[in-house]
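Provided herewith is a single structure, encoded as structure tokens, for subsequent inquiry.
Left out: one protein chain. Kept in place: all the others.
Note that the chains take the letters A and B in the order they are written out, and that residue 1 is the start of every chain.
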Amino acid sequence: MKSAAFAVVTGAIWLIGAAPAPAHHSFAAEFDLEKPITLHGTAVKWEMINPHGYITLDVKNDDGSVTRWSVEMGAPSTLYRNGWRKDSVKEGDELTISGFRARDGSNTIFGSQARLADGRRVLGGAPRAAPEAPPQGSSPPDKQPNP
Amino acid sequence: MSRGLLPVLMLTVAVMTCRGLGAQGAGNGNQSKGAESYSPQRLTDGTPDFRGIWEARSTAFVNIEGHPAGKRVGAAKSIVVDPPEGTIPYLPDALKQRAERYANRVSADPASNCFQAGVPRATYLPTPFQIVQSVGNFAIVYTDNHAYRIVLPSAIPHDDGIDFFMGDSRGHWEGNTLVVDVTDLGDQTWLDAAGNYHSDRLHVVERYTLLGRDTMKYEATMEDPVVYARPWIIRLLLYRDKKPSARIIEDECLEGADGLWHHVSPFDAKAVVHHDYKAELEPARGNP
Partner (left out) sequence: MRKWAIGAAVLALASFPVRPAPGQTPGTSAPTTTDEVKAASIPRLADGHPDLQGLWHNDSGYQAAMANMRNANGNLAVALGDFHGAGFPLPLPYLPIAEKVKDYRNLHDPYHDPEAHCHIPGVPREIEQPTSLFPVQIIQDEKNVVLLFEYAHDVRIIPEDDSSHPKHYWTWDGDSRGHWEGNTFVVDVANFNGRAWLDMEGNFVDENEHVVERYTMVDPNAIEYSATVEDPTVFTRPWTLHLTLKRNPPKEQIVYYDCHEGERDVQHYTRSEGNKANKHE
């Protein structure tokens, strides 16, 4: 199974607008817009639920270990309008997801854009796009994300 | 406001006019041919006027298959009218799952977490709902958890690939009956407090018919090939709250220390947060 904790990069878009990041419902308290990351991994679970959709993603690190990440995204209504459906992700799908790291150090990100197994690119409902660049390097998890 | 309803309504009005069903804007309240021939008041487009606050007097919310007298309810028979025996035609394995849900019903009932009741359960809860209706628009607003449903015209296809607690509703008129097709109900709701349940393949067709000014007949057909051996039907009456001051009250839940959510009464003065700003600012409260 070919998965690696590095990014697929073409046409990276770095969008740090002049306007300050809006402090919005839960986002600023939980995620850091200055800590973008891109993950490439295998889908374990896809939950198109309230109040946020979640993808559980197994990411293979350079040293061969696997880290389980939790990818939070927007409201189901937002995801629906962006093209997500209940069957958009199946267990085993290889996904590339860019987003922003959680502040608490857990393996949780808010997913801003994703490339699905069928090649489609869909937005996850973050306040802005995350730059698609190789991460700083993955480290063993210090906390397991809660299921 | 959606426009797809207009051709449907115009056709309906044309048909009804041909049948000579009385002047626009006036109902004749004629019950001499039986309640089913009641000609209701109408909106300016000829559709029956369902506006108002309605409530079931049934205790089907306890168990739609009927139940003995309990602490706070009298005995009731089943509201299932088809099959005529009044029992839900579960598939054998589904019966076991229902038994499991029944055994755990106090905690397993999604209502105990203040999830929205779903369809058809929301219709026969012991709290009223309001029908809001104008030309081209129809919505039902329930007291319970301030749930609502917007009934869009049938011409608009269902949303697909997403679940809603209260489903996705599409309506059309058959004579004086509003027929509502409901899909996308997910599997996070029950049909009552007794563990009667469904899968995410549930499909409900409701029929609302005024029998008189203040009485409405409600029927719902359930089909779910994962859980039921065949479609089955419930029927009950809904009654208008005629008080001019009648209103739907706010119903919101608060998370409790027990991890469950509990409905807050808007009449409870103790539930009001009275400001005590000095106390809030005192360091003794434990915030650094």
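The rule is simple: contacts are C-beta pairs under 8 Å (C-beta built on N, C-alpha and C of every residue); 3 or more make two chains touch, one makes a residue touch a chain.
Small disclaimer: the values here were computed from a predicted structure and weren't measured.
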**OP:** Kindly name the visible chains that come into contact with the excluded chain.
**Re:** A, B
**OP:** Sort through A:T38, A:S88 or A:T108 and give me the one touching the missing partner chain.
**Re:** A:T108
Original post:
Just one of B:R51, B:R101, B:R201 or B:K217 touches the chain that is missing; which is it?
Top reply: B:R51
Subject >> Among B:F165, B:Y197 or B:Y218, the residue in touch with the chain that has been omitted >> reply: B:F165
Original post:
With respect to the chain omitted from the figure, which of B:Q116, B:T183 or B:T209 is a touching residue?
Top reply: B:Q116
Original post:
Considering the entire assembly, which residues of subunit A contact the chain that has been omitted?
Top reply: 13, 15, 17, 19-30, 32, 34, 47, 49-52, 54, 72, 74-78, 80-82, 102-104, 106, 108, 112-113, 123-129, 146
Subject >> Positions on subunit B where the hidden chain makes contact >> reply: 1-3, 6, 44, 51, 113-116, 130, 132-134, 137, 139, 141, 145-148, 150, 152, 156, 159, 162, 164-166, 168, 188, 245, 247-250, 252, 255, 261, 266-269, 271-275, 277-278, 280-281, 287-288
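Methods note: only the chains that are shown with their structure count from here on.
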Original post:
Hey, which residues of subunit B end up touching subunit A in the complex?
Top reply: 159-163
Original post:
Which residues of subunit A touch subunit B in the complex?
Top reply: 48, 76, 80, 85-88
